[in-house]
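Here it is, the structure, as structure tokens.
One chain of protein is taken out of this complex; the other chains stay put.
Then we have chain A:
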Amino acid sequence: MKSRRVGITTTVPVEVIYAAGCIPVDLNNVFITDPNPRGLVEEAELAGYPRNVCAWIKGLYSTVLRHRDIRTLVAVTQGDCSNTHALMETLELVGVEVIPFAYPFGRDRDLLALQMEKLMDRFGVDWAAVNRARERLDQIRRKVWEIDRLTWQENLVGGWDNHLYQVNCSDFKGDPDAFEQEVDDFLARLKGARPRREKIRLAYIGVPPIMDDLYDYLEERGARVVYNETQRQFTLPFETEDLVERYRLYSYPYGIFYRLEDIIREVERRRVHGVIHYAQSFCFRQIEDLIVRQRLKLPILTLEGDKPNRLDARTRMRLDAFIEMLQ
């Protein structure tokens, strides 16, 4: 591969990219940590992106345009969002190399293995190198699983930190050694910490939130997220060395019914009182809310996020009512 930094649009088998000596860059994280993410959304609209399209896609588009060092992109064309197709096309228009990756809808093992091998071909790596990368990354993942366990079992970690360390496992911030050090430091700081006292335990399901003040807002009101569904999935929390199987067990890119198996198991195990189902404005996943509501036997608040970065007045009012209802 010519380019060192490779953009990704969501979690992909990042082991392949690391095995090739490249640096994966989760564009979502770059977008949302930009000093002015709203500006990036507006830039995409000025370029011609419709107003009624998800802000994540628009943010990703402008992020790639801004970061001239990212000239290659692995884009998930099945299992994430169909708007990604047009995102790739508009980026191809400006000369970005796009490598498509598709998670098979039916979780078919052979199809998934084929996709992973095609990706390995593009990056010129073999299974031995990919598995070495997996072993290295798994050392870090195990530490992040511990942060998750300390969240729900020992009540030592807040919802935001739980979100942050897990969500960063999509690309390990492009520097596994430095990220591991951050994780180690965080774990060290937790030693001797006193358990948190929020009475209401919440699950957060759906894609990660586009607003970053949600967790603090909840905790100020005595409720804490002890389960971040998708973020946890980004850590591939499955004990198997078979990498194809890992990405087959990974629930995010597949149908809602498979995702619900994980959700139901975890909300029970983590003794959750209520569920926040987050869906991005204009996302097809908003439709799946009706299935979630039928299958989950817990109080559910459906939240809709649009622009980054802060909760709007209506959402705050709805969160207040939901927390009050659970007391």
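To be clear about the criterion, a residue touches a chain if its C-beta (ideal position, glycine included) is under 8 Å from a C-beta of that chain, and two chains touch if they have at least 3 such contacts; residues count from 1.
The working rule: contacts and distances are computed from a predicted model.
For the chain that is left out, the UniProt protein name among "Amidohydrolase", "Probable sugar-binding periplasmic protein", "CoA-substrate-specific enzyme activase" or "dihydrouracil dehydrogenase (NAD(+))" is "CoA-substrate-specific enzyme activase".
Interface note for the absent chain: among A:E45, A:E219 or A:E304, the touching residue is A:E304.
Remark: the residues of chain A touching the chain excluded from display are 299, 304, 306, 313-314, 316-318, 320-325.
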